[in-house]
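One protein chain omitted, others in place.
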Amino acid sequence: MKKTGKKTKVKAIKSNLKQRAKNMKLTSPEYTQYRNPLTSRYASQAMIQHFSELHRALLWRDLWIYLAEEEKKLGVPIKPKQIQAMKEAREEIDFERVREIEKSLKHDVMSHVKAFGEVAPEAEPILHLGATSAYVTDNADVLIQREAAELILSKLSFCIAELGKRIEKWKALKVTGFTHFQPAQPVTMGKRLCLWVQDLIWDFEELQNVLNRVRPLGCKGATGTQASFMILFQSDFKKVQKLDEAICSRMGFKQPVAVSGQTLSRKVDAWFLNALSNLASSFSKLSYDLRLLQHLGELREPFGKKQVGSSAMAYKRNPILAERITSLSRFLMNSAHNSSWTHATQWLERSLDDSANRRIVLAESFLAADAICELGLRIFSGLDLDKTKIEDDLQKHAELFETEERMMRGTLAGGSRQALHEGIRQATMSGKLKKKKGSSQSIFCGAAKEQAENFLRMELKPFLGKQSNRLKKKSQIFGADAI
Amino acid sequence: MKKTGKKTKVKAIKSNLKQRAKNMKLTSPEYTQYRNPLTSRYASQAMIQHFSELHRALLWRDLWIYLAEEEKKLGVPIKPKQIQAMKEAREEIDFERVREIEKSLKHDVMSHVKAFGEVAPEAEPILHLGATSAYVTDNADVLIQREAAELILSKLSFCIAELGKRIEKWKALKVTGFTHFQPAQPVTMGKRLCLWVQDLIWDFEELQNVLNRVRPLGCKGATGTQASFMILFQSDFKKVQKLDEAICSRMGFKQPVAVSGQTLSRKVDAWFLNALSNLASSFSKLSYDLRLLQHLGELREPFGKKQVGSSAMAYKRNPILAERITSLSRFLMNSAHNSSWTHATQWLERSLDDSANRRIVLAESFLAADAICELGLRIFSGLDLDKTKIEDDLQKHAELFETEERMMRGTLAGGSRQALHEGIRQATMSGKLKKKKGSSQSIFCGAAKEQAENFLRMELKPFLGKQSNRLKKKSQIFGADAI
Amino acid sequence: MKKTGKKTKVKAIKSNLKQRAKNMKLTSPEYTQYRNPLTSRYASQAMIQHFSELHRALLWRDLWIYLAEEEKKLGVPIKPKQIQAMKEAREEIDFERVREIEKSLKHDVMSHVKAFGEVAPEAEPILHLGATSAYVTDNADVLIQREAAELILSKLSFCIAELGKRIEKWKALKVTGFTHFQPAQPVTMGKRLCLWVQDLIWDFEELQNVLNRVRPLGCKGATGTQASFMILFQSDFKKVQKLDEAICSRMGFKQPVAVSGQTLSRKVDAWFLNALSNLASSFSKLSYDLRLLQHLGELREPFGKKQVGSSAMAYKRNPILAERITSLSRFLMNSAHNSSWTHATQWLERSLDDSANRRIVLAESFLAADAICELGLRIFSGLDLDKTKIEDDLQKHAELFETEERMMRGTLAGGSRQALHEGIRQATMSGKLKKKKGSSQSIFCGAAKEQAENFLRMELKPFLGKQSNRLKKKSQIFGADAI
Partner (left out) sequence: MKKTGKKTKVKAIKSNLKQRAKNMKLTSPEYTQYRNPLTSRYASQAMIQHFSELHRALLWRDLWIYLAEEEKKLGVPIKPKQIQAMKEAREEIDFERVREIEKSLKHDVMSHVKAFGEVAPEAEPILHLGATSAYVTDNADVLIQREAAELILSKLSFCIAELGKRIEKWKALKVTGFTHFQPAQPVTMGKRLCLWVQDLIWDFEELQNVLNRVRPLGCKGATGTQASFMILFQSDFKKVQKLDEAICSRMGFKQPVAVSGQTLSRKVDAWFLNALSNLASSFSKLSYDLRLLQHLGELREPFGKKQVGSSAMAYKRNPILAERITSLSRFLMNSAHNSSWTHATQWLERSLDDSANRRIVLAESFLAADAICELGLRIFSGLDLDKTKIEDDLQKHAELFETEERMMRGTLAGGSRQALHEGIRQATMSGKLKKKKGSSQSIFCGAAKEQAENFLRMELKPFLGKQSNRLKKKSQIFGADAI
């Protein structure tokens, strides 16, 4: 197998596209450069902006202002006008200039320091005083991750609340249960959805728990010894601690991490990303359920009026949103693995093989989680249930469903459970137990309804009660400009 | 590149080895079959036995006894002699017989039911009454994971306590700090070890948290609706719940899971294995530190008197234990991924594509964690520190270390931090700032010692205080017959 | 949620089980220690023995004999009786003695050298002469991987051949095609199976290609410079090369690797394990297809006469073999990742963080691949097709199937493809296009049959032609004592 025309290909990549774009008057890089589809298609604007350079740069400037202000309070001779200058220039960020500087310095934080100094020349001498780059990068990253996690928690609350309504509605609606994707014993649709919600509540708790545990880096200096700050404060450790705590307080945290190398332990990333990965795992599981149920025709995701199912098969109505959840969950789970490997291979007080990797995976993991939650809510609020199909499926398996009851009653009446089991097994094998249609009236779903009620009362209600604040601003929370 | 003699190879695999083993009178499968090296080399007997078929089979029988007893208490007509028979036959497990049965039934639980019935014939009719296989498999698995996790927590406590002693001892011992594995600012050895301990305490908390959250399956029946139990108890949901709770209480848990499909959510495995993976990640990180420090000659793992470093280079003294930690951590991290993928791809009330995978990865992940902790304690208790080498390294970098102080003092004296930074940078580039030897006396480690003391007081002491029970039975806890 | 009775648990792990096993007269470690289920349940004896310590130890001794013989031929003063002694003692391997030695030496190869020297004392002075441990370990590992890969290739050939028969038989058998697991356009069952076979042939080629590329380490010495051999041969590089090549020739390879550190590049492991992982990926895909088709009832895996489908639902007939393939494929794919990470994190001339990891994952990856192929053949040779169910499903979708033809013919007749497509779409949405039953006679499967014939002729036949040797000894090749 050989391909022809190979020789001109590489050149083609290099030159033609630029020219074409020019001819086509395509000036925005949006279509002429690779764009991550989470940005262009799947995630919400809120999350996309949250991981922008602008947001990060503003946080850095805030952190430099906090540092100067708190150092000043504790006695470092910083002048009010220096702080004033920083505050006034805070939003004068010339990204092109930063990039130009970075080309020679090859250091992103120092380029921002220099660019900030240029627009706030009074403050230049004391900018970043005592700090190492990780002061701005790591503290800002924790702030970014915390806010992003809060957004995910809010979205997740809505997903759970929405499913809760369906559980209430369908708690007694009998449906065929499946193990091995073979008809098993009947369940109710509401009881089945409890399984999804239980997983999601657990995921919520896990991410919430990460937020409860996480502490920012604070100001620890080049190798975590706070040496530069000890110098600034004449070896007064109390003052150094106060600075550390004051900065954290400004960031909205109670306490900085007790010890660090140059950076926060990279384990903290793994906490966040593992929690997101576990969320993805639950959504993946439920997306498979949805796809199988849409196959059965029992439950369907929403379908737009003008939506085209297939470019070839015009009659198609595919579970493309559920499939997209499977797809993005897989992406998120693999993406999250990065954070553990990064932690596992760090060296001593820090090595920089974390940096480029984190720039991508922290953002893209949260963007994927955001997209998944957006898809989740779209599906859950538009679920379309087909009672006729459900009824039809139940009737087909009615005879099978009865056998467990027969075995129980037989044993209660003094028979051997084991012999009864074997009897049913042989009847099936020999074809005597046919899958003949039966009435769905008499189908027994055990305590499925009671369990669902119990679950709503004991698990879901208390959960939603605690999230009442989150559940008030849906239109602000959601908003993927999604396709 | 082609190989010769290929044709006879496959046959060789098939026939020769058996014959040879016979000739060599090797009857034990230990050497003639593949054996997982965690079993044959690295893990402790306690953990190896814990994941044996015998342990699992005994737990299954216990669970069947619990079920019959509790059903009886709640009114199911089970006779005292039936329970008596089960109890008496509890330890009569003929594994060969089980296997023989399984060959025709192709169902492991049913084979054990049948084999148990054969040795306890009075109980046969009511054995496994109302239960599905997951009743024994999933409940036993949670018991196994809980005990295994407890063992890991105990081992981890000792590792942390051992490191705590070193922190105390070396809290003021100055050493070269490294970022990018280039000399950075100095730290103290004790302060560095705080980083390891902080990670390990966080891992401990995470695994502890899993134990706090986990609830067993209880008795939920074939598709989780408790239908069989509702039949046994004439649809009295209260009684069904009581049975569920009573069984859990017998297992030492307060409460069963609220809802389930046929099995417990596979997310629970992911909780355990992710926590172990995070532990592996911390040990991996510290094993890299150890290997780099042994390269420097500053810190060394223990080395046996007769130990051979290399079959070719007799003078070698390699950090093989630390390298083994890296190696097994990598294994554990990859192994743990299985649990998330398994959860993510389950279908509806359950699919069986979890089973074979779980049989391997649950056990091997805990065995690897066990081996890692054993290695950890061996290393931590035998750490060999070379003060001469440490001193020598410090002196080499003394001039570099001073520069941060110079920059701070210069700024305090009214200079521009940025200009001072650039001055030092240029001096280095031009070779004016040489790495000339300096005195280690004047080397300033910032608050490294104070931080270590603070860490011991505020973090480690309270932690160890809570683990006092665990810290009493070291000889019982450890015991890899390791090489 | 707290558990009770915790305090006695850890002790229980430690002490009770041993006592119980004693009481139960269970002396074999088979049931009292963890055993990998690939060994106890799923893989073939051939593969299990292949990864035994005995097999490895015999290969090591062979390699020591090769070394001495070839050194002798090239002039090193080794005496015939020394070689004679080695050959005579070759199968005198006392594993207990080796282990005893290793306890003090902490070096596996040196322990085997010493134990070999004890049973062949004349040879002791020249044993392992010029070699480093990797000489035996890495060369033996390549031999083991090569033979194991050959076994997999043979098993895979049978799987492919078996599927080929089904393709021939079912090439014209119309079945419902599914995209998104929604009825799409019809295919034939034989054509569908071509997709499986195409993947498997590609996997075969890839593994074959690894075998074509792989070269053994040969004798390269402690850091790969062949220094020890240059000394033995007075810096005669030609002789050193001859030795290297002679050893490889004895191993059945044409050529050693050109350069190495202490060990072969760990990339070679990744070649083997990635190829196995790709095989697992294909089997995973087809196992999902099988499970979905068994749900539909169109195709079923074999089911034993006494087989029990479920311990609760006696009528169940589950695709447990296909599910087991999914399960083990997932395991294998995760296991294989280890090999890439190990390679990616090696240091300079070698670091030992490969060792413990490779001991597990090389063996277990091949064992899993073996088990998967065994399962594959079991399923493929017992496939049970239900024509009535297939026919029934076809008829249900007949009207949908016609629409593509309508659209094509409409366009040929001058209509707009786009308008016709929209017409069909609207008809479906409005319910005008009902899924009414149609005749399966007129259902058009395009060129499915012709494609299958073409595939058999152009791809499968030439493939099987080349594997004729492999396809002769089925009973020797297969043999998992499987459940």
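Points to keep in mind about this one:
All chains are identified by letter, namely A, B and C, in their written order; residue positions are counted from 1 within each chain.
Here is the rule we go by: a contact is a pair of C-beta atoms (placed from the backbone, for glycine too) under 8 Å apart; a residue touches a chain by one contact, two chains touch by 3 or more.
Source: prediction; values computed, not measured.
Counted over the whole complex, the shown chains touched by the missing one are A, B, C. Across the entire complex, the residue among C:L59, C:V98, C:V119 or C:C194 in touch with the chain not shown is C:C194. Residue B:T428 is the one among B:Q255, B:Q395 or B:T428 that touches the chain missing from this view. Among B:S157, B:Q198 or B:T345, the one in contact with the hidden chain is B:T345.
The missing chain, though absent from the display, is touched by one residue of C:S52, C:S329 or C:N357; that residue is C:S329. Only one of the listed residues, C:S277, C:Q294 or C:S440, touches the absent chain: C:S277.
Think of the hidden chain as still there; on chain C it touches residues 76-77, 113-114, 117, 124-130, 177-181, 184-188, 191-192, 194-195, 198-199, 202, 205, 209, 213, 221-232, 237, 240, 257-262, 265-267, 270, 274, 277-278, 280-282, 284-285, 288-289, 292-293, 329-330, 333, 337, 340-341, 343-352, 404-405, 407-409, 411-412, 414-419, 444-448, 450-452, 454-455, 458-459.
Residue positions on chain B in contact with the hidden chain: 179-182, 184-185, 291-292, 294-295, 305, 308-320, 323, 341, 345, 400, 403-404, 407, 421-425, 427-429, 433, in rising order.
We take it that only the chains that are shown with their structure count from here on.
The chains that touch chain A as well as chain C are B. On a Cα centroid basis, the chain most remote from chain A in this structure is C. Centre-to-centre spacing of chain A and chain C amounts to 35 Å, using the average Cα coordinate of each chain. Per-chain CA centroids place chain B at a distance of 27 Å from chain C. Looking at chain A, one finds that residues 179-181, 184-185, 292, 341, 345, 404, 407 touch two or more other chains.
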